[in-house]
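Of the protein chains in this complex, one is absent; all others appear in place.
== chain A ==
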Amino acid sequence: MKDFSKNILQTIERKNIQPLPRWIFFAQQAGLVGAFLLSVLVGGISVSVILFSLSDAVETGMGRMMRMHPGPFLFTYLPYVWVLVMIAFGVLAYVEARHTKAGYRYRMATIVGASFLASIVLGGLLHAAGAGRLVDRRFAEVVPQYRGLDARKMHLWMHPQEGVIAGRIVSGSATTTLTIEDFTGMRWIVETDAVVSRGTIEAVPGERIRVFGSVVAPGVFHATELFPWTKQGAMMIPERFDGRGMLMRERKMPLRS
């Protein structure tokens, strides 16, 4: 080891090795922290879509639907894609945090737990602001392969022989009879004289509704319960349609049932 330090300094000089500039280390750390925050944000958005989807399933009468079609019910209301996205970005957040300067000081469970907790809190806030629904619909519009909650629900609510139908109102009244067109294009006369409304039904043409009841004759459905297509509540945006069936949105509080 004689003259060891001299040899190293000579090597450094001969190869013209310079200390890397400080900004590179700063940028590296800032990049990691930024990527971690971005992962938490994507996790939060995923949670907001999951909450939006789950909250749509939690309302009167849905227990019956779950018993009738447990598999499709879960497939419809638990958005697996977003659960996978949330898990993937949770793992990514861990990897990014672990590579920051002080990341190694924390246990995996601490980092993963903290990132998921942050995503859940953020997701709750985004869901309360209506972001979950917007993200779900926007993805359905721009990503052809993505099946949003609407598309998944259509299949679940198309079992007239088992007492459930859904579609768009063509005409009629929520207290006598409604004519609706289901998602296959078939028209139904829905008897609504003894119906219980679960949520705000405006009964305007183009409005989508879900119905519990039974088929009493070909093309005639006796309704016992009416549901708006999407569950409504505080900060939710009920669907409204113009006379041509075009979707309009209106913020409406409080809930009118």
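We adopt the following convention: contacts are C-beta pairs under 8 Å (C-beta built on N, C-alpha and C of every residue); 3 or more make two chains touch, one makes a residue touch a chain; residues count from 1.
Here, contacts and distances are computed from a predicted model.
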Item to check | Hidden chain of the complex, named as in its UniProt record, picked from "Phosphoribosylformylglycinamidine synthase subunit PurL", "ABC transporter permease", "Cysteine-rich domain-containing protein" or "RNA polymerase sigma factor" | outcome: "RNA polymerase sigma factor"
Checklist outcome for this item: chain A residues touching the chain left out here are 1, 4-9, 11-13, 17-22, 24-25, 101-102, 104-107
